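All protein chains but one are shown in place.
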Amino acid sequence: MEKFSYVNATSVEQVTTLLSDSRWGEVMLVAGGTDLLGELKEYIETPKTLINLKTLPGMEGIKVDETTGLTIGALTTVADIAKHPTIRHHYAVVAEAAGSIATPQIRNVGTLGGNLCQRPRCWYYRDEATNCLKKGGDICFAVDGLSKYHAILGGDPVYIVHPSDLAPALIALGASVKIVGPEGEKTMLLEDFFTLPAANPFRENVLQSNEIVVEVQVPPAKPNTKSFYLKAREKGAPDFALASVAAVFEMDGKTCASASIVLGGVAPAPWRSKEAEAALTGKMIDDSVSRQAGADAVKDAQPLNDNAYKVTLTQNLVSRAAMMAAS
Amino acid sequence: MPDKEKKQGTNISRRNFLKGVGTGTVAATVAPSVLIGAEKEADAQTGDAVASATIQLNINGKPYQVEVEARTTLLTVLRDGIDTSGTNIDLTGAKLICDRGECGGCTVMVDGKTVYACMMLAMDAEGKQITTVEGLADGDNLHPVQDAFVQHDALMCGFCTPGFVVSSAALLSENTKPTLEEIKVGLSGNTCRCGTYPFIFDAVKTASKKM
Partner (left out) sequence: MASWGEASESRLIGKRIPRLSGKDKVTGKAKYTFDINRPGLLYGRILRSEVARANVVDLDLSEAEAMPGVKAVLPLVEVGRQIRYQGQEIAAVAAETDDIAKDAIRRIRVDLEELPFVVTEEDAMAENAPQIRDDWAGNQSEPNVREEGDINAGFEQAAVEVEATYHTPVQTHVCLETHGHVAEWEDDENLTVWASTQGVFGVRNDLAGHFNLPANQVRVITEHMGGGFGSKFGPGVEGRTAANLARATGRPVKLMLTRKAEHLVAGNRPSMTQHVRAGATSDGRIIAYDMKGYGTGGISSGAGFQAPYVYHVPNRRTERRNVAVNVGNQRAMRAPGHPQGAFAMDSLMDELAEKLGMNPLEFRRINDPSEVRQAQYTLGAQEIGWHRRNSVPGSGTAVKKRGIGVGSGQWGGGGGDGTQARVTINADGTVEAVTGTQDIGTGVRTAIAIIVAEELGLNPTDVMVKVGDSGPGLPSGGSGGSQTTASVAPVIKTAAAAAKQKLFERVAPQLEASVEDLRVGNRTIYVVSDRTKTIKWELATGQLGMESISEGGHWDRELRQGGVAGTQFAEVEVDTETGAIRLIKIVAVQDCGLAINRLTTESQINGGVIMGLGQALLEERFMDPQTGRMLNANLEDYKVPGTFEIPEIKSIVFDTHRKVTGVGEPPCIPTLGAIANAVYNAIGVRIRELPITPDKILTALAEKKA
């Protein structure tokens, strides 16, 4: 890490002011630091100043309310999300996703905000010496290079996969995110928070350089809902998803009243599969319906040299999730 | 959105690099061409930003006062830190193995929860209770986990052992009777290259009987 100075944040206003007064990358935010410190150690980022968000009051914790649903502060740790009784019971997909993240040590300090805003793990990106497109260089090395862990959907022109496990799970539940900037706060669907590289190859979300994420809201759990997070990996832990599926179903017996299917590990942003949802909604879920949903989910997949297996994998995970809903 | 003012990490010609045909002289990738002026102390513009500070740490129940830079990790303080009174803190049980939060060699407890000390800034540990492997035994009386590790030979070279011991102790303090699967989850943030896992699992089971 290069030297930097450190500010313990005292208020959201102070944070957004500090950010507004600086150039991109000069002042950065840190929460648990489990992602950011890796970037600093690799000299991928060399900020002059780090703002410690952990000292911000009121941004940590989980609130459950019958009418408004679930509110999770951006500073809430992944471990607290994973073990929260209500989340485990009514929002299983989120608890399962949280429990699948990294290791106990990282879950104990890594935060929700940091998880959503974490940077790509692409091995070209994480190598200081390689100046790829995402870092302002000319090309995406994954295109002609080693692409086992890269995107099969929505890639062009950069083929990272979004590393977050919480994001697909929360999007599948229709969560929204509250953002505060110099002009005040705004709330948007978490789904709209993430962007594809075609829109901006340098960032993974719409957050402006002077904004911060303060909380995530999840609508109240609907009755007869079943939800799952299926994550395929090579190694038990720590390992990012080769592919993952966050699936939320409203079931009427074996019939799927509505389905929400969001893929992780396969695209530069959490990937909502409207195709798979359509294939399931209103149907009696059986083997062939679930297979169709899987096939539809990867209809548009365009694998690189080394990641065609992800097409099969994703397809199978989607079908599996559907069958789990029916059983 | 402000203009993307990203530094170019290096100024090697990627195109040439790509083809594997180097032409002419280029500055090596090993030397960044832009250096951020990080040496200067607290930035006026950021108000109370600190580049370094003297902090108080409570480690294994003992208070320490140490001067750190903002970038100093907790692990660096434990291992290489010098108390303002001039004594080496010298708690070298926690190891630096991967330096990236991938292995668990640096595991310590902060307020009773395991963390990777290589991925935590020392300044963030101020005001918290830090427990290292050196703080688990009660004098000559080993913690049940430590005793069980010795009896089961849950260690070979021993380099990963302090991390495993701390993770095991933390696991048992939350769950006194873990199943094998729960042990695997609880210790999934630690890595052993010698392959001591089977005996570690046995040791944790034995220790759990004494919790």
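Things worth noting here:
For clarity, chains are labelled A and B in written order, and residue numbers in each chain start from 1.
Heads up, the rule we're going with is that contacts are C-beta pairs under 8 Å (C-beta built on N, C-alpha and C of every residue); 3 or more make two chains touch, one makes a residue touch a chain.
Every value quoted in this text rests on a predicted model; they were computed, and no experiment measured them.
Within the full complex, the chain left out of the display contacts the shown chains A, B.
Touching the chain that is not shown, out of B:59, B:74, B:121 or B:160: B:160 (per the contact rule at the top). By the touch definition given at the top, subunit A reaches the unshown chain through residues 1-3, 43, 121, 123-124, 127, 129-130, 141, 144-146, 148-149, 232-239, 242, 306-310, 312-313, 316-317, 319-320.
Seen across the whole complex, the unshown chain contacts subunit B at 10, 12, 16-18, 20-32, 35, 69, 71-72, 76, 79-80, 88, 90-100, 102-103, 105, 132-134, 136-137, 142, 145-147, 149-151, 153, 155-162, 165, 183-185, 187-188, 190-199, 201.
In this text, only the chains that are shown with their structure count from here on.
For this pair, subunit A with subunit B, the centres built from the Cα atoms lie 25 Å apart.
Those residues of subunit A whose C-beta lies close enough to touch subunit B in the complex are 1-8, 18, 21-25, 27, 33-34, 37-38, 40-41, 43-44, 46-50, 52, 54, 79, 102-106, 108-109, 128-129, 131, 135-139, 202, 208-210, 236-238.
Listed in rising order, the residues of subunit B touching subunit A in the complex are 1-10, 12, 14-15, 18, 29-30, 32, 36-39, 41-43, 45-51, 69-71, 73, 99-102, 104, 107, 113-116, 119-121, 123-124, 167, 170, 184-186, 188-190.
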